[in-house]
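Every protein chain but one is kept in place in this view of the complex.
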Amino acid sequence: MALQPQPLSAYAGYAHFIVTSPSPSHHPFVAHVEINRPAKLNAFHEAMWHELRRVFQQLSADPDVRAVVLSGAGDRAFTAGLDVTAASEGGVLASAEAQGLDAARKAARLRQYIADFQECISAVEKCEKPVICVMHGISIGLAIDISCCADIRLCSQDAQFAVKEVDIGLAADIGTLARLPKVVGSQSWVKDVCLTARDFSAVEALSVGFVSQVHESKAAALAVAVEMAGFIASKSPVAVQGTKELLNHSRDHTVDDNLRYTGVWNAAALQTNDVAAALMSGLKKKKPTFEKL
Amino acid sequence: MALQPQPLSAYAGYAHFIVTSPSPSHHPFVAHVEINRPAKLNAFHEAMWHELRRVFQQLSADPDVRAVVLSGAGDRAFTAGLDVTAASEGGVLASAEAQGLDAARKAARLRQYIADFQECISAVEKCEKPVICVMHGISIGLAIDISCCADIRLCSQDAQFAVKEVDIGLAADIGTLARLPKVVGSQSWVKDVCLTARDFSAVEALSVGFVSQVHESKAAALAVAVEMAGFIASKSPVAVQGTKELLNHSRDHTVDDNLRYTGVWNAAALQTNDVAAALMSGLKKKKPTFEKL
Amino acid sequence: MALQPQPLSAYAGYAHFIVTSPSPSHHPFVAHVEINRPAKLNAFHEAMWHELRRVFQQLSADPDVRAVVLSGAGDRAFTAGLDVTAASEGGVLASAEAQGLDAARKAARLRQYIADFQECISAVEKCEKPVICVMHGISIGLAIDISCCADIRLCSQDAQFAVKEVDIGLAADIGTLARLPKVVGSQSWVKDVCLTARDFSAVEALSVGFVSQVHESKAAALAVAVEMAGFIASKSPVAVQGTKELLNHSRDHTVDDNLRYTGVWNAAALQTNDVAAALMSGLKKKKPTFEKL
Amino acid sequence: MALQPQPLSAYAGYAHFIVTSPSPSHHPFVAHVEINRPAKLNAFHEAMWHELRRVFQQLSADPDVRAVVLSGAGDRAFTAGLDVTAASEGGVLASAEAQGLDAARKAARLRQYIADFQECISAVEKCEKPVICVMHGISIGLAIDISCCADIRLCSQDAQFAVKEVDIGLAADIGTLARLPKVVGSQSWVKDVCLTARDFSAVEALSVGFVSQVHESKAAALAVAVEMAGFIASKSPVAVQGTKELLNHSRDHTVDDNLRYTGVWNAAALQTNDVAAALMSGLKKKKPTFEKL
Amino acid sequence: MALQPQPLSAYAGYAHFIVTSPSPSHHPFVAHVEINRPAKLNAFHEAMWHELRRVFQQLSADPDVRAVVLSGAGDRAFTAGLDVTAASEGGVLASAEAQGLDAARKAARLRQYIADFQECISAVEKCEKPVICVMHGISIGLAIDISCCADIRLCSQDAQFAVKEVDIGLAADIGTLARLPKVVGSQSWVKDVCLTARDFSAVEALSVGFVSQVHESKAAALAVAVEMAGFIASKSPVAVQGTKELLNHSRDHTVDDNLRYTGVWNAAALQTNDVAAALMSGLKKKKPTFEKL
Partner (left out) sequence: MALQPQPLSAYAGYAHFIVTSPSPSHHPFVAHVEINRPAKLNAFHEAMWHELRRVFQQLSADPDVRAVVLSGAGDRAFTAGLDVTAASEGGVLASAEAQGLDAARKAARLRQYIADFQECISAVEKCEKPVICVMHGISIGLAIDISCCADIRLCSQDAQFAVKEVDIGLAADIGTLARLPKVVGSQSWVKDVCLTARDFSAVEALSVGFVSQVHESKAAALAVAVEMAGFIASKSPVAVQGTKELLNHSRDHTVDDNLRYTGVWNAAALQTNDVAAALMSGLKKKKPTFEKL
């Protein structure tokens, strides 16, 4: 079934991202975000990551959205990462240099710059709705940082990945080194790809669990992602968003701490009408309807 | 070799669990716990999880038990999870509703209810003896919570798994979201199965490392589990129980913290006669005998 | 391409380890450390682990070394672990026994002994340069502790692994239980091999992600490791060593904590000339040269 | 105003503790627990701490109790700590000795014994209602462990305190070393009293913040404690018990973690009728009435 | 010396806060923020805390500001806390009520509302410049939340404090319960004032270390605060802001973690010209000049 996307008017004002309802009649609560700079392989400049934060903050608060698909426009790349002209984060450094700042003052500027950049990308993770990331073609550098913030990763078989930062003389600082080791199981593999900056393929990504599915084309992967997003969006948003929150909390806390937090979370969440709606629909074999959250 | 189980008389008083010595002559220190409500697909009601806690507390303290196998009685299910009548945890909520409690007071009741429920299931993890869980047939909802508390998971090829809670309008709160992400490697897969509540098969469970072996039938899986439990039970209980404790500690602590704790733990544990017994038996090619712990 | 190793004179004084430049002309910044007690299957006694610490402390500080390969001399073993005469850590205990110490005082001695032993092995992890471990033949007990401190693990197909400690009556206390669960994804598998002390093969090690490559012989694995080390050593040491540090920090901290630490780290690291060098070499299609770190 | 206590019949079955309503007409929701072994200076034996746990578990769940006062019966002591015959925790050790257990097995017994003992005392902290501890006369050893679990500590001027454990050859293991450093500000003082086991007076206890008030007699301190408990019990139990929970959580978590937990907690707690009741009573200058929790 | 404040034009656009340079000629890098709603005892409504965040974010980034004084306008109050009409956080709840949301959906709204409110107040703590808080008159509820985010607290002798939340039926959720226990030493006192909501005076605040100085009037306290801020602002901003950051980090981390973070921080910070400037000025007995940070 081909997608018949319609623009989401509330998101019409963004310059670098297209936000649509990919299949409005079948999957009413799904939003599709496309990184939209295909002529430059969807490479990011500063205005783009600031906009990315705003897009995902809006999605997070939007009661009409219950699941999000994130992909890159065009045939060639999910994203080639940082735009080369920004690659050395040189803008900040160059201006600090020009002002004759000492190394400590340059460091303060860089630290603030990195913290702001990190926060923009982390907005994908902080989005309270599940995010399914579809990667194809060139998917390097920032592509890994961004996709590690998504909940589920799919790709097409032509996807070509790399944690590229070492090759331009720096350690990845926008989230890959923080999240990738917690996203996959083999630390030997994580160290390998992060220390060598070598390419890895869709098949390799699947075998280590970085992506959970590989499809033959971007279109096929996207169709599956929309289907999955629609399936999730058809369920109780209280249940789905609680599950996302509790899984994210789990990553960074002990089991005991997470159990305690979960108990407090569900003490309110279980007082929802969705449980009754879900049970009733099960008995009646009808699709349940859930109120907006 | 067919198992020839004998009842363990110290555990005769339980209503919902059968506890036997599955192979008394070959594996003297192994206990086999069966969830025993096959007519209802071994679904759990409140009395059952309270009893589960008592069974595992007793096993934990029993010097005649050195390894435990946990499975479900009957052909159809390890467990179908919560009994439907309890499914919305409605008992608590309904009685709170009946008393006209405000939402904060309902939340207090729910929080205490969940904490007690969690503690019952966590008794499987807190059991100081290794627990090998054998799953077959329907293994959904609470089946995942319980099995994540076991040390090792095996299954038969007919096992059908699901983190089912989202489908009844709630986020899993009895341990799956706390432990599953730490039990397997691919977080993309964890998010997939937890957010969609979809089924997954024995083969998929094996490929992501949720189970470490798949066997052709429940009987075959059980036989392997008993063999494995017997093998573990033949070793020094000081060594085995220390290993379980230190691995569980490791999951929730930094490497440095675990190393320090391990040093303090082994400072006493190494003063055991078991090391000499193990070394001697190695030289003499005889099976060592270890005192009860 | 066969390796043509040359001794590294600064490391000539070690008794139990051979340290060479495995391929000086092609890979100028690579060091190869061999555990050198092949007649005893490279089994470790106390002097050896103290020396191991000194070797890796020297490598960590040596500006002429940018990547390290670690393997065992001879055909039969990476290492068979603890030398049997030391196996029960009996030296300490025996001398405490001889002095008539009470159990608390024996415990104090053991604790200090273990802490010192742990610190020696942890020196491999604390080495600021990436360490690639090549395992072949018998690789049991301490072999697992040591290799878990390396960044990347390769092996030959004849490698035979075991977390052997339970078989001599003790819980592994030199790092395996702290690190192995964080090195691979399937905890069911970790519990299995740690509680049973059973052997596992190169193929199994690969399938769970313990090693990231298997090669047909020790020589082949070693050649690949040197190549990989050389490749890493050809990159900016500021980028490579930062990546190692941030990945190690990530394992023991939350994502938020790691992001903050990363920002502070890179605030200084980005002020390197290596970024310019790397970018320039990319444009000029020439291999960049990086200053010593 | 002299107290006119009445027995609380639901607590009549305890052998070692008297539980009364100290001032039923004025302070309807207050319970007063007295350690009741004055002939032995309220020294504890094993049955007593097991009973202490049951008393506080019952108080925690009792909707008719909103604040608790804890004191010792008789004129001479809050408690002199462990009964001398139990002082070396010798019961466990002696029986282990008698069975000829090796040091590792003795350690296992001791560890379980200590964990159980700790859990009994921690029941005072886990009680969801505020606990005000009134100390007088001899208040040593276990007196410090217990009182550190209370929320607020008062004493009479004759109180004589000591962290006594070092004097009987052991490090305090029932909670003093875990909690005292977090209860007062000066670590130099904590180390002083814990390492020397010296006595300290009511005045010194006040000056370092261990107690927050000193009164001239036990009777006076008790009257103030009951008044304070009554005052707390007159307020919204949703607010009071939430405050206790969040403060206890705060001690063991970062500020960010506590803020997040607090938000989730209050998301349910603010949906109480108590806020309206409290605001209304403020406007009407009348004492509010709050439903049971 | 009387203060001769001048408005800071960059901060002229704020509606609820006055930001001045309190003593431009003597203390050029000091900013003074006044909560400016004296007719309502400086009580906060939602627009005010959103503006508070913007004020402190601007101060944090402003290179012309090196230390901040925060006080309340008028004679009667630092702040009386939440404006009564907002007191029950009822705006959110009321609108959720009006939409007929179930308790789980109300909880979601409340959680987001609290998180946003917390973040606004935390902006005072996150401001990279030291903040000295001067309290006078009524200083209750939110006054404690805000002042706990400041680095140093002074007050006038007429200051009247209370952690007031329990009296309106809720547990404080904007930071007091997270930070107050880490700001002062005596937890018995913290529990006392948080559970009773009783008033405490300037003298009591001083005796427990909540404030570090008490002065006879607001004017006197303010003059001292400005002097102190000016003194701090005369020092190296690299040193001062590093000290603030490292102390805040210390509160939420272990000693080992903080030492490691500090080493990485100072690796850049020590490359400042300020050290030379400070040492030189010491030798020359002249006041050093430091570049903007």
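When the chains are written out, they are named A, B, C, D and E in that same order, and each has its own residue count from 1.
The criterion applied here is as follows: contacts are C-beta pairs under 8 Å (C-beta built on N, C-alpha and C of every residue); 3 or more make two chains touch, one makes a residue touch a chain.
All values reported here derive from a predicted model rather than from experimental measurement.
Looking at the whole complex, which visible chains does the left-out chain touch?
Looking at the entire complex, the absent chain's contacts are A, B, C, D, E.
Sort through D:Gly74, D:Gly141 or D:Gly209 and give me the one touching the missing partner chain.
Here the residue in touch with the unshown chain is D:Gly209.
Check the options D:Ile18, D:Ala178, D:Ala219 or D:Ala276 and report the residue that touches the missing chain.
From the options D:Ile18, D:Ala178, D:Ala219 or D:Ala276, the contact with the absent chain belongs to D:Ala178.
Of D:Ala80, D:Cys194 or D:Leu246, which sits in contact with the chain we cannot see?
Of these options, the touching residue for the absent chain is D:Cys194.
Going by the contact rule already stated, which one of C:Val55, C:Leu70, C:Val238 or C:Ala278 would touch the omitted chain in the full complex?
Counting the whole complex, the residue in contact with the absent chain is C:Val238.
Which subunit D residues would touch the chain omitted from the figure, given the whole complex?
Missing-chain contacts on subunit D: residues 84, 87-90, 93, 103, 106-108, 110-111, 114-115, 118, 122, 165-173, 175, 177-179, 181-182, 184-192, 194-198, 208-209, 251-253.
Touching the missing chain, which residues of subunit A?
Missing-chain contacts on subunit A: residues 103, 106-107, 256.
Touching the absent chain: which residues on subunit C qualify?
61, 101-105, 107-108, 112, 238, 241, 268-274, 291-293
Heads up, the rule we're going with is that only the chains that are shown with their structure count from here on.
Half is the threshold here, strictly exceeded: which of A-C, C-E or B-E has more than half of its contact pairs identical to A-D by residue number?
Comparing residue numbers across A-C, C-E or B-E, the repeat of A-D turns out to be C-E.
Could you put a whole-Å number on the gap between the CA centroids of subunit A and subunit E?
The answer is 35 Å.
Using CA atom averages as chain centres, what separation in Å is found between subunit C and subunit D?
Centres of subunit C and subunit D (C-alpha means) sit 49 Å apart.
If you average the CA atoms of subunit B and of subunit C, how many Å lie between those two points?
So the centroids are 34 Å from each other.
Could you check subunit D for residues that touch two or more other chains and list them?
Residue numbers touching two or more other chains: 103, 107, 238, 256, 264-265, 267-272, 274.
Mapping chain-to-chain touches, which pattern fits: line, ring, star, complete or other?
complete
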